[in-house]
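Every protein chain but one is kept in place in this view of the complex.
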Amino acid sequence: MQQAEARTQPQTTGPQNTWPQNAWYVACTSAELAVGEGAKPLGRQICGERVVFYRDGEGRVAALEDFCPHRGAPLSLGFVRDGHLVCGYHGLVMGCEGRTVSMPEQRVDRFPTIRRFPTIERYGFVWIWPGDPERADPAKLHHLPWAESPDWAYGGGLYHIQCDYRLMVDNLMDLTHETYVHAGSIGQKEIDEAPVETLVEGEEVITRRFMEGVSAPPFWRMGLRGAGLPEDSVVDRWQICRFNLPSHVMIEVGVALTGQGGYAADRSVKASSIVVDFITPETETSHWYFWGMARNFAADDAALTDTIREGQGKIFSEDLEMLERQQQNLLRHPDRRLLKLNIDAGGVRSRMLIDKAIREEQGA
Amino acid sequence: MQQAEARTQPQTTGPQNTWPQNAWYVACTSAELAVGEGAKPLGRQICGERVVFYRDGEGRVAALEDFCPHRGAPLSLGFVRDGHLVCGYHGLVMGCEGRTVSMPEQRVDRFPTIRRFPTIERYGFVWIWPGDPERADPAKLHHLPWAESPDWAYGGGLYHIQCDYRLMVDNLMDLTHETYVHAGSIGQKEIDEAPVETLVEGEEVITRRFMEGVSAPPFWRMGLRGAGLPEDSVVDRWQICRFNLPSHVMIEVGVALTGQGGYAADRSVKASSIVVDFITPETETSHWYFWGMARNFAADDAALTDTIREGQGKIFSEDLEMLERQQQNLLRHPDRRLLKLNIDAGGVRSRMLIDKAIREEQGA
Partner (left out) sequence: MQQAEARTQPQTTGPQNTWPQNAWYVACTSAELAVGEGAKPLGRQICGERVVFYRDGEGRVAALEDFCPHRGAPLSLGFVRDGHLVCGYHGLVMGCEGRTVSMPEQRVDRFPTIRRFPTIERYGFVWIWPGDPERADPAKLHHLPWAESPDWAYGGGLYHIQCDYRLMVDNLMDLTHETYVHAGSIGQKEIDEAPVETLVEGEEVITRRFMEGVSAPPFWRMGLRGAGLPEDSVVDRWQICRFNLPSHVMIEVGVALTGQGGYAADRSVKASSIVVDFITPETETSHWYFWGMARNFAADDAALTDTIREGQGKIFSEDLEMLERQQQNLLRHPDRRLLKLNIDAGGVRSRMLIDKAIREEQGA
């Protein structure tokens, strides 16, 4: 029996990509990857690639093409043994670099390798670099100070959404939708009325709104209570959306007792947090939406974390139908031009950064 | 931010249409469109077009392209406020002519318009004209005398069927299928045996059968009881199917005590009704089937209306699998010629009227 010798190469970034390949994307949470003997790996499609994730003997994360070089079975149906990934079909033992380690009664040295993807585990997430491994630079990973500070608590979840990841970027960079999509929780009429400002600072797009002397919507009444402040206070409210490549949106949100400085007010008179959104493409028309909230009040209150997660999960689920149906409409009308209003500037500017990054890596 | 200025045009009728565009189709029942503040609109695809239906402040029906000119969200996910349709994503307020009325903090005068579709609400239905609005003529709407008379009662329902609407026309214009598909309710051997006659009178195709001295099948035993006649009577039975453009089939059906004149017998010795079928294309291979029955006996008996609706709904559901599986077979064998027997003449002639109407509007 002859053995195939071709070594699979990383696919070059084609002109059809709608995302940068050379960037760190959130692939899963740390908790999604089990540790230890017999642990089940995780199969997930990221940026068009089917990937299998698992932890080796030291608990380090490995990410490989989800394709056994023997007969093409998905390695994600296998299991971890002695820190190696074992194919669940015929027992091929795969190493974390994509080289076959062993196979019962076989010489494996000329087996073709499979792609391995650089990963970093940090901030409670596993990050993957779907592009050229040679260019994978840990320094380029998004820095999240709140994730390293004991003053902050974080809770979040994951939704699988059937739309282009950029529609979610648009969604989050234009919060006027809160008044309509989330009328019962965080929406309020004053959002529409407050002037919106969009600016680009280096590789970051910022869209922000400040509302002064308003009443707090239901979600923020809960926030005020959590921060030990009267829930019926008149407040100053802010929303500062920050887009960073490849597809992360961090939104500083909060309310302060009115007239105390708003966003700049002392911690004792405000409830503030960061809405955390990692938006990872799966295919051209679907994505993984890692949503969550980091807060720097009552950081030790685990019950509050759960309450917020539940509330936020419900709110974010309200976007799903809208975005998926919007996607369907756009697929039916590929040539229809959409409006680009001032409120859309955040999304428009973010897409410009995305397009620039894609062009640059295609030129490189 | 620049604004798109293109005004969307009605799509010209392409050669691929299998239905006339310039005609009145039933889009929904009046009851499907809620009235008043906050009412949810109805999204439905008609003749290939995604349409949103709602009632304005005076309760008048409006029908628009289900596509918000801002970002392409479906307007059918929005709500009605002050008689206008509000997009549920970012609050764009759309007018019933397809022009944006307002949007929070925006100038909307140069927003692109969206298509509006002429509608008429009559006979308990909302009718839509999917073609050229300039040619929409209320006089062309199918006149239904029974729907305006207090001597008649009507009950019906709606099925969504995955087949070309013309297969349903064929089905209804050849009632020999009753003997096989509806053996337990309205089928009887004498249908097959009675000679069928098909004629074309102007724009109407008529297929008819008369059966004399037969026993009544279960459905008509119920009809005789409802009309206060002995259910085990020997009867004369008739079926007169009338096709009218674009895709309506009205079937006069009934039984009379035998020898009393049959179809022409006095009301006191017969039970008769009209099977009402509005067959509205959704796509090339699916349609909305509005079925019902109008009867001119016991018109005040609401319980009987319910009983008949339930019975008819059950009978018509028996056609669904057959038609959908027939469609699948035909799609697999697009070049196979089908037979055109005398019993198929009703469907064949109806399709000739349809084809002629399509050719004429494409030539126009």
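For this structure, a couple of remarks:
Note that the chains are named A and B in the order they appear, and that numbering of residues resets to 1 at the start of each chain.
Methods note: a contact is a pair of C-beta atoms (placed from the backbone, for glycine too) under 8 Å apart; a residue touches a chain by one contact, two chains touch by 3 or more.
Given the structure is predicted, the values throughout are model-derived calculations rather than measurements.
Across B:I114, B:I161, B:V181 or B:M211, the residue that sits in touch with the chain not pictured is B:V181.
Here one chain is not drawn; of A:C87, A:V126, A:L167 or A:L224, the residue touching it is A:C87. Summarising the interface, subunit B meets the missing chain with residues 170, 174, 176-177, 179-181, 192-193, 195, 321-322, 325-326, 328-330, 332-333, 336-345, 348. Interface residues of subunit A facing the missing partner chain: 1-4, 6, 8, 50, 66-67, 69-74, 77-78, 86-91, 103-106, 111-112.
The rule we apply is simple: only the chains that are shown with their structure count from here on.
Subunit A and subunit B, compared by their mean Cα positions, are separated by 47 Å.
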